[in-house]
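To start, I am sharing the structure in question, which I have written as C-alpha cells.
Complex shown without one protein chain; remaining protein chains in place.
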Amino acid sequence: MEAVDQAFVSLKHWIVGLFPPVAQPWASILLSITPILIFFPLLFGITTILERKGLGRMQNRLGPNRVGPAGFFQFIADGLKMLTKEDIVPRAADHAVHFIAPFVLLVPVLLAFSVLPYGRNMVPIDIDSGLLFFFAVGSATELSVFMAGWSSCNKYSLLGAMRGIAQMISYELPLVLASLTVVMMVGSLRLTEIVDAQSVPYWPWLPRWHVFTPWGCAGFLLFLVAATAESNRTPFDIPEAESEIIAGYLVEYSGFKYALFFLGEYLGLFAVSSLGITLFLGGWLPPFAFLSFIPSWLWFFVKLLSMIFLFIWIRGTLPRLRTDQLMAFAWKFMLPMTLINIVAAALWHFSRGWEVPFALGLRWLSCAAILVVPYWIFGRAVATRFAKRIYRYAT
Amino acid sequence: MLGSGIAKGMIETARNFVGSYTDESRLVTVEYPEERLPLKEASRNFPFLVYDGEDAAPGLRCVACQICEKECPPQCIYIVKDTAKKPDYLGKMQFQPRVFDIDVSVCMSCQICVEVCPFEAIKMDTEYELSTSDRFDGLLLKKEDLWKSNEYYQKIHPTEATEVDRRLAEEKAKAEAKAKADAEKAKAAADAKKAATATAATPSAPTSPAA
Partner (left out) sequence: MDAGFVIIAALTVVSALAAMSLRNLVHCALCLTITFASLAALYLKLNAQFVGLAQVLVYIGAVAILIVFAILLTRSDDQTPRAAILSPAWWVGAGVAVAAFCVLAAAICSSAIVKTASTTAPAISVEGIGDKLMKDYVLPLEVIGLLLTAALIGAVIIAMQERKQT
C-alpha cells in the first residue's frame, strides 16, 4: 500500500510540476500549508460535536441530536451563529489591541503546525530544530491572553488574563522538560528523526515507542498534564470556564472574534497532541509490523483522535482545580517530577551497555523505581491534607 | 496511592459512556417532543368540564350554580346561566351554563373549584401543551374547549373517576329506589283510595258507575 501511503505526497509533486519553475517554490509552499488550513479547522468543528456528544454520554444524557444525522452538523449551525452575531466592543476598550488579540493567538498556533510530521515524508517544513521552533511559537500565544484581557478595559477580564498567563507560563516548564528527555535519548531536535528513532521494535510485539519505556511513560503522563494546562482545558480551565469570572479574559469578545479564540484554543490542543504523539507515541508508525498496510497518515489521525478522546474523557471526569491548587501542582509536583524523569532517562541511557541477564527488565525496574518512589513519598506526604472528610450534619 | 481517585473516576465515566449505549438505566434522556414522560396519576394542570355519554351539550354535568366562580381565588371563571333547562343524570331539570370561560393565564391550578363543586362537574385536566401565539384570546378557554367526556376522565384519573362514578351510580340507585318506593307507595295509596272509593261506591252500585 505504498501508493496510498504516499498519495498526498505524489499528488503534491504532480501539481507542483504543472507550474513553471520560477513559481514552483511558492506553489510547493502553498500546497503544503493549504491542507493544514482546511483539515484542522474541519477537525475542530468535528471535535466540538464529538466533545458535546461524548460528554453527554458520560453524563447519562444525549448530546445535540437535532441538526444533521445524530447531530453531526451542529458545528455548522454553531459556526453560522457565531458569524452572524453582533460584534460588540466596549466603548472604553483599546480597539486596535482588542482587534488583533485573536490573530496573535491564531498565527503562532498555525505556525506550530508546520513542523509536525503527519505521515511518512509528510512534514511541511523539516527544519533542524523543529521542536525548538514548536515551543518558541507556542510561547508567543501567551501574549494574546494578555492583550485580550487588557484591551477589554474590564477588571474581571484583567484578573482572568493574569491568572491565565500565570497558568500558561507555569506549565510551560514541565512541558518543555518532559520533552527534553526525548531529545536527550534521540540526540536530535528534528521531529522526523525522533519518529525514525522509534521505528525498530524491541520485539515483534513491543514497539520501540518512547511511551513503553519508564521515562517515556512518566514523561508522556507529565506531558499530557502540562498539555491540558497549556490549552486551558478541564481540570485547568479556570481562565475560560463558563462558571468562572464570566469567561475570564474572553468576556468582552462576541461573535466571530470569540469563535477565533475558540478555534485558536482547539488548534493549540491539536498541535500539542500531535507533538505528544510524535515524541512519545511513535508519530505515524504502526504499532505492529503486520499493520503497516494501513497508511501512515491514517495511523497519525487515529492516534490524534484517541488523544482527543482522552482529553474529552478527562474533561468529563475531573472537577476544576482552583488557581492556587493549580500553581502548587505545577511548581511543587510537576517540576520536581520532570527533573527526576531526566535523571531516570539518563540512567536508562547509561545502562544501555549492561551485560547482566534480564538486562532490559533490570533497566526497566531501576528507572521505574527512581520515578515511582518519589511519587509514592509525595503521595504519602499530601495524604494527610486529602484525608477523608468528616461531615458533621450530612449523612 | 496518589492518583487512584482519578483512575476510579475515569473508570466510572467510561462505564457511563459505554453503558449509555447498552444499558437502559444509564441513558435517562426523554427526547421531547417525540417521547414524553408518563405523568403521575395525581398530576393536574388546568380544569375541564365533564360530560356523561356521547353528546357534550345534553350530558354536561355542570348546572351553572356558580359556586366555583365565587370560590375561585384569582376569579378566572366566568359563567352566564342559560334560560333553557335540561335534565341531569337523575332526570331532574337543571340549569345549564350558556357561557363558561376559564382564563388559563390567570388560573393557578389550586383545585378549589373541583373541591367545592357539588355536581362532580369540573375536574382537573393534565394537558400541559397549551402554548399559543395569542396571549389573550388564545389562553381564554371556552365551554366548547373545556368540556371533555367521562371516558377521558377515566383515562387520565382512573381511581378518582371510578370513585366518582361509583358515587354517582349510588346516588342514581338511591334515587331510583326512592322513586320506586315512592311509586309503590303512590300505587298503594292509589289502590287504597280505589278500594275506599269502591267500597264507598258499592251501596249505590248499579246507578252510579265509578268515575
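For clarity, chains are labelled A and B in written order, and residue numbers in each chain start from 1.
The rule is short, and it goes like this: contacts are C-beta pairs under 8 Å (C-beta built on N, C-alpha and C of every residue); 3 or more make two chains touch, one makes a residue touch a chain.
Since the model is a prediction, treat every value here as computed from it, not as a measurement.
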Shown chains touched by the chain that is not drawn here
A
For the chain that's not shown, point to the residue among A:Leu110, A:Leu158, A:Leu250 or A:Ile277 touching it.
A:Leu158
Of A:Phe39, A:Phe99, A:Phe135 or A:Tyr375, the residue touching the omitted chain is A:Phe135
Out of A:Phe40, A:Tyr118 or A:Phe146, which is the one that touches the chain we can't see?
A:Phe146
The one of A:Leu42, A:Leu83 or A:Ile169 in touch with the missing chain is A:Ile169
In the whole complex, what residues of chain A lie against the chain that is missing from view?
94, 96-97, 127-129, 132-133, 135-140, 142-143, 146-147, 150-151, 153, 155, 158, 161-162, 165, 169, 172, 187-189
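As a working rule, only the chains that are shown with their structure count from here on.
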How many angstrom lie between the centres of chain A and chain B, each centre taken as the mean Cα position?
65
Quick one: which bits of chain B touch chain A in the complex? Just the residue numbers, please.
1-3, 6, 9-10, 12-14, 16-17, 20-21, 26-29, 31
Which bits of chain A are touching chain B when the two form their complex?
54, 57-62, 65, 313-314, 316-318, 375-376, 378-379, 382-383
